[in-house]
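Scroll down for the structure; my scribbles are underneath it.
A protein chain is absent from this complex, but the other protein chains hold their places.
Let's look at chain A:
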Amino acid sequence: MKVLVPVKRVIDYNVKVRVKADGSGVDLANVKMSMNPFDEIAVEEAIRLKEAGKADEIVVVSIGVKQAQETLRTALAMGADRAILVNAADDVHQDIEPLAVAKILAKVVEEEQPGIVLAGKQAIDNDMNATGQMLSALLGWSQGTFASELDIDGDNAVVTREVDGGLQTIKVSMPAIITVDLRLNEPRYASLPNIMKAKKKPLDEKTAADYGVDVTPRLEIVKTSEPAERAAGIIVGSVDELVSKLKEAGAV
C-alpha cells in the first residue's frame, strides 16, 4: 500500500508571530519556518506503517512556495521515499486555501493511487482544520479526523478520534483520509546520515496549473490585526488578599 502525506511549511511553532504594521498579514520574511507539527505526526505514522509492513511506499507532497522543498526534504530525511512539490505561489505570504489544496491533492491522489492519505488535523498558521475533510469530500472517500489511534486491517481502518468530552472510535472503509491529532505518536528526529541520504531522494516539481486547479482565494483577507491585549493585573500578597479581591469582583 502506498501512503500519501501532505505537509505544509509554516512558521516554527516556537516563534512568536508578528502582525505587520500595515495590517496586511503576519510577517513571514526572515522567520524560522518548519514543518507543521501535526504533519510531522502524519509523516511519523506513515513511517511506522511502513516499518510494520503495512505500507510499502511513502510519498510526501507540499503545495505552496518553492521553499517548501526544505519541508519535503525534512520528511524525506525522516523516512519518506519520494516527494512532490506543487508550486502554487511565488510570495511566501500567500497562503493557499484548504479548498484549493484539497483540489490539487485530489489530482495527486488520482495519479498516485494511494491506499490511504495521512494528514495533519490542521495547520498552525491558518488554523482552518479543513483540508483533510475537504479532500475526503472531493474524492468521496471515508474520513477519520483527529485520530489518536489508528489500526489498519485490510479493507478497513479503526480510528480512535479525539472529540469534545472524550474519545470516539469509528471504523472506516479503505481507502480513507485520516487526519492526525497530537497523541497519535511522537515524531522522530532525522539523523544526520538520513538528512544526507534525503538529498538524493527523488523530488518532482509541478505547478498548480499542471493539475488544472485555480488557486485564487475565495476568502479575501480584509485585514490582520493584533488580538486585544488584556489590561495589566495586580500581584496580591496572600491567599486571603486573593480571596477578598475575588469576592470584591463577584467571582466567588
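Keep in mind that, in the parts below, a residue touches a chain if its C-beta (ideal position, glycine included) is under 8 Å from a C-beta of that chain, and two chains touch if they have at least 3 such contacts; residues count from 1.
We adopt the following convention: contacts and distances are computed from a predicted model.
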Protein name, per the UniProt record, of whichever chain is missing from view ("D-xylose transport system ATP-binding protein", "Copper oxidase", "Electron transfer flavoprotein subunit alpha" or "Branched-chain amino acid ABC transporter permease"): "Electron transfer flavoprotein subunit alpha"
Option from A:Gly154, A:Gly212 or A:Gly233 whose C-beta touches the chain left out: A:Gly233
Hidden partner chain, touching residue among A:Gln113, A:Ser173 or A:Ser191: A:Ser173
Of A:Val92, A:Leu138 or A:Ile195, the residue in touch with the unshown chain: A:Leu138
Touch residues of chain A, complete complex, unshown partner: 11, 13, 16-17, 19, 26, 97-99, 102, 124-138, 140-146, 148, 158, 161-173, 182-183, 217-227, 230, 232-236, 238-240, 242-243, 245-246, 249, 251-252
